[in-house]
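A protein chain is absent from this complex, but the other protein chains hold their places.
Moving on to chain A:
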Amino acid sequence: MDTGKNYLVGIFSDEDDVMSGVPKIKEAGVKIEEVYTPYPVHGLEHVLGYSKSKLPMIAFFFGLTGTTLALVMQIGMMYWDWPMIIGGKDFLALPDFIPVTFELTVLLTAFGMVGTFFVTRNLKPWAKPKIFDIRSTDDKFAMAIDLAVNKKSVEEIRTILSEAGASEVNEKSFE
(Lines give C-alpha, C1' and ligand atoms only; values in the text may rest on other atoms or scores of the structure.)
Protein backbone atom coordinates (compact mmCIF):
# COMPACT_ATOMS: atom_id res chain seq x y z
CA MET A 1 0.00 0.00 0.00
CA ASP A 2 1.37 3.43 -0.93
CA THR A 3 1.73 6.10 1.72
CA GLY A 4 -0.44 9.20 1.56
CA LYS A 5 -3.42 7.45 -0.06
CA ASN A 6 -5.64 5.70 2.44
CA TYR A 7 -6.43 7.36 5.71
CA LEU A 8 -8.46 6.93 8.79
CA VAL A 9 -9.71 10.27 10.06
CA GLY A 10 -10.61 10.65 13.71
CA ILE A 11 -12.95 13.55 14.41
CA PHE A 12 -12.79 15.17 17.85
CA SER A 13 -15.26 17.79 18.92
CA ASP A 14 -13.28 19.30 21.79
CA GLU A 15 -9.77 20.65 22.26
CA ASP A 16 -9.36 18.82 25.57
CA ASP A 17 -10.34 15.51 23.96
CA VAL A 18 -7.57 15.90 21.38
CA MET A 19 -5.01 16.92 23.97
CA SER A 20 -5.78 13.96 26.22
CA GLY A 21 -6.42 11.58 23.34
CA VAL A 22 -3.13 12.02 21.46
CA PRO A 23 -0.92 10.43 24.17
CA LYS A 24 -3.33 7.49 24.52
CA ILE A 25 -3.33 6.86 20.78
CA LYS A 26 0.45 7.12 20.58
CA GLU A 27 0.80 4.78 23.53
CA ALA A 28 -1.40 2.21 21.79
CA GLY A 29 1.15 2.20 18.98
CA VAL A 30 -0.70 4.19 16.33
CA LYS A 31 1.34 6.66 14.30
CA ILE A 32 -0.44 10.02 13.85
CA GLU A 33 0.41 11.90 10.67
CA GLU A 34 -1.15 15.26 11.54
CA VAL A 35 -3.91 16.90 13.52
CA TYR A 36 -5.92 19.67 11.84
CA THR A 37 -7.50 22.19 14.18
CA PRO A 38 -9.84 25.13 13.58
CA TYR A 39 -7.53 27.39 15.62
CA PRO A 40 -3.98 27.12 17.04
CA VAL A 41 -4.01 24.77 20.02
CA HIS A 42 -1.35 25.59 22.57
CA GLY A 43 0.88 22.69 23.52
CA LEU A 44 -0.45 20.29 20.85
CA GLU A 45 2.90 20.33 19.07
CA HIS A 46 4.56 19.08 22.26
CA VAL A 47 2.03 16.30 22.72
CA LEU A 48 2.46 15.23 19.10
CA GLY A 49 6.23 15.25 19.64
CA TYR A 50 7.20 17.60 16.83
CA SER A 51 10.91 18.28 16.59
CA LYS A 52 12.15 21.86 16.91
CA SER A 53 11.27 24.01 13.94
CA LYS A 54 14.05 24.86 11.50
CA LEU A 55 12.21 27.96 10.30
CA PRO A 56 14.30 30.46 12.34
CA MET A 57 17.49 29.09 10.82
CA ILE A 58 16.02 29.26 7.31
CA ALA A 59 14.89 32.84 7.97
CA PHE A 60 18.33 33.78 9.27
CA PHE A 61 20.03 32.54 6.12
CA PHE A 62 17.54 34.28 3.85
CA GLY A 63 18.28 37.46 5.81
CA LEU A 64 22.00 36.93 5.51
CA THR A 65 21.61 36.47 1.77
CA GLY A 66 19.76 39.79 1.61
CA THR A 67 22.46 41.57 3.62
CA THR A 68 25.22 40.18 1.42
CA LEU A 69 23.38 40.88 -1.80
CA ALA A 70 22.63 44.48 -0.77
CA LEU A 71 26.20 45.21 0.24
CA VAL A 72 27.71 43.55 -2.85
CA MET A 73 25.27 45.42 -5.09
CA GLN A 74 25.86 48.84 -3.57
CA ILE A 75 29.62 48.51 -3.19
CA GLY A 76 29.82 47.04 -6.68
CA MET A 77 27.87 49.89 -8.21
CA MET A 78 29.00 52.85 -6.15
CA TYR A 79 32.61 51.97 -5.42
CA TRP A 80 33.89 49.52 -7.99
CA ASP A 81 31.96 49.72 -11.25
CA TRP A 82 31.01 53.40 -11.51
CA PRO A 83 32.35 55.46 -8.61
CA MET A 84 30.19 58.47 -7.93
CA ILE A 85 30.54 61.32 -5.50
CA ILE A 86 27.25 61.90 -3.75
CA GLY A 87 26.92 64.61 -1.14
CA GLY A 88 30.69 64.94 -0.94
CA LYS A 89 31.01 61.52 0.67
CA ASP A 90 33.55 58.81 0.07
CA PHE A 91 32.82 56.30 -2.65
CA LEU A 92 32.52 53.68 0.06
CA ALA A 93 30.10 55.60 2.27
CA LEU A 94 28.97 52.71 4.42
CA PRO A 95 26.40 54.60 6.56
CA ASP A 96 24.54 55.51 3.38
CA PHE A 97 24.30 51.85 2.44
CA ILE A 98 22.74 50.74 5.70
CA PRO A 99 19.08 51.65 4.98
CA VAL A 100 19.13 49.78 1.66
CA THR A 101 20.94 46.86 3.28
CA PHE A 102 18.35 46.73 6.03
CA GLU A 103 15.47 46.85 3.56
CA LEU A 104 16.88 44.11 1.35
CA THR A 105 17.56 41.94 4.39
CA VAL A 106 13.93 42.25 5.44
CA LEU A 107 12.63 41.86 1.89
CA LEU A 108 14.57 38.68 1.17
CA THR A 109 13.62 37.20 4.52
CA ALA A 110 9.95 37.92 3.85
CA PHE A 111 10.03 36.57 0.28
CA GLY A 112 12.10 33.60 1.34
CA MET A 113 9.71 32.68 4.12
CA VAL A 114 6.65 32.99 1.86
CA GLY A 115 8.44 30.72 -0.61
CA THR A 116 9.35 28.30 2.17
CA PHE A 117 5.72 28.24 3.25
CA PHE A 118 4.53 27.44 -0.27
CA VAL A 119 7.11 24.70 -0.72
CA THR A 120 6.67 23.00 2.65
CA ARG A 121 2.87 23.20 2.55
CA ASN A 122 2.69 21.86 -1.02
CA LEU A 123 0.89 24.96 -2.31
CA LYS A 124 1.69 24.66 -5.98
CA PRO A 125 -1.00 26.01 -8.30
CA TRP A 126 -1.52 22.52 -9.71
CA ALA A 127 -1.39 20.74 -6.37
CA LYS A 128 -4.57 19.17 -5.05
CA PRO A 129 -4.89 19.81 -1.34
CA LYS A 130 -5.74 16.90 0.92
CA ILE A 131 -8.85 17.83 2.82
CA PHE A 132 -9.47 15.27 5.50
CA ASP A 133 -12.59 16.85 6.82
CA ILE A 134 -13.97 20.20 5.80
CA ARG A 135 -15.27 20.76 9.33
CA SER A 136 -11.68 21.18 10.62
CA THR A 137 -11.98 24.80 9.43
CA ASP A 138 -15.12 25.23 11.50
CA ASP A 139 -15.50 23.46 14.83
CA LYS A 140 -14.00 19.95 14.58
CA PHE A 141 -10.50 18.57 15.13
CA ALA A 142 -9.41 16.11 12.44
CA MET A 143 -6.69 13.56 13.16
CA ALA A 144 -5.15 11.99 10.05
CA ILE A 145 -3.77 8.47 10.37
CA ASP A 146 -2.02 7.00 7.36
CA LEU A 147 -3.00 3.35 7.07
CA ALA A 148 0.09 2.54 5.02
CA VAL A 149 2.49 3.33 7.85
CA ASN A 150 0.43 1.59 10.53
CA LYS A 151 0.57 -2.19 10.89
CA LYS A 152 -2.64 -2.43 12.87
CA SER A 153 -5.89 -3.26 11.14
CA VAL A 154 -8.49 -0.63 10.36
CA GLU A 155 -10.81 -2.04 12.99
CA GLU A 156 -8.15 -1.97 15.70
CA ILE A 157 -7.28 1.66 15.00
CA ARG A 158 -10.95 2.54 14.86
CA THR A 159 -11.45 1.15 18.38
CA ILE A 160 -8.35 2.90 19.72
CA LEU A 161 -9.49 6.24 18.31
CA SER A 162 -13.00 5.90 19.70
CA GLU A 163 -11.69 4.94 23.10
CA ALA A 164 -9.35 7.94 23.07
CA GLY A 165 -12.29 10.29 22.66
CA ALA A 166 -13.01 10.55 18.92
CA SER A 167 -16.66 11.34 18.28
CA GLU A 168 -16.55 9.66 14.86
CA VAL A 169 -14.00 7.82 12.73
CA ASN A 170 -14.16 8.03 8.94
CA GLU A 171 -12.21 6.46 6.13
CA LYS A 172 -10.78 8.74 3.51
CA SER A 173 -8.93 7.91 0.29
CA PHE A 174 -7.10 10.16 -2.11
CA GLU A 175 -6.28 9.52 -5.75
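Keep this in mind: a residue touches a chain if its C-beta (ideal position, glycine included) is under 8 Å from a C-beta of that chain, and two chains touch if they have at least 3 such contacts; residues count from 1.
In this section, contacts and distances are computed from a predicted model.
Looking at the choices "Quinol:cytochrome C oxidoreductase", "Peptide/nickel transport system permease protein", "Aminomethyltransferase" or "Putative 2-aminoethylphosphonate ABC transporter ATP-binding protein", the name in the UniProt record of the chain not drawn here is "Quinol:cytochrome C oxidoreductase". Touching residues on chain A toward the chain that is not drawn are 42-43, 56, 60, 87-89, 95-96, 98-99.
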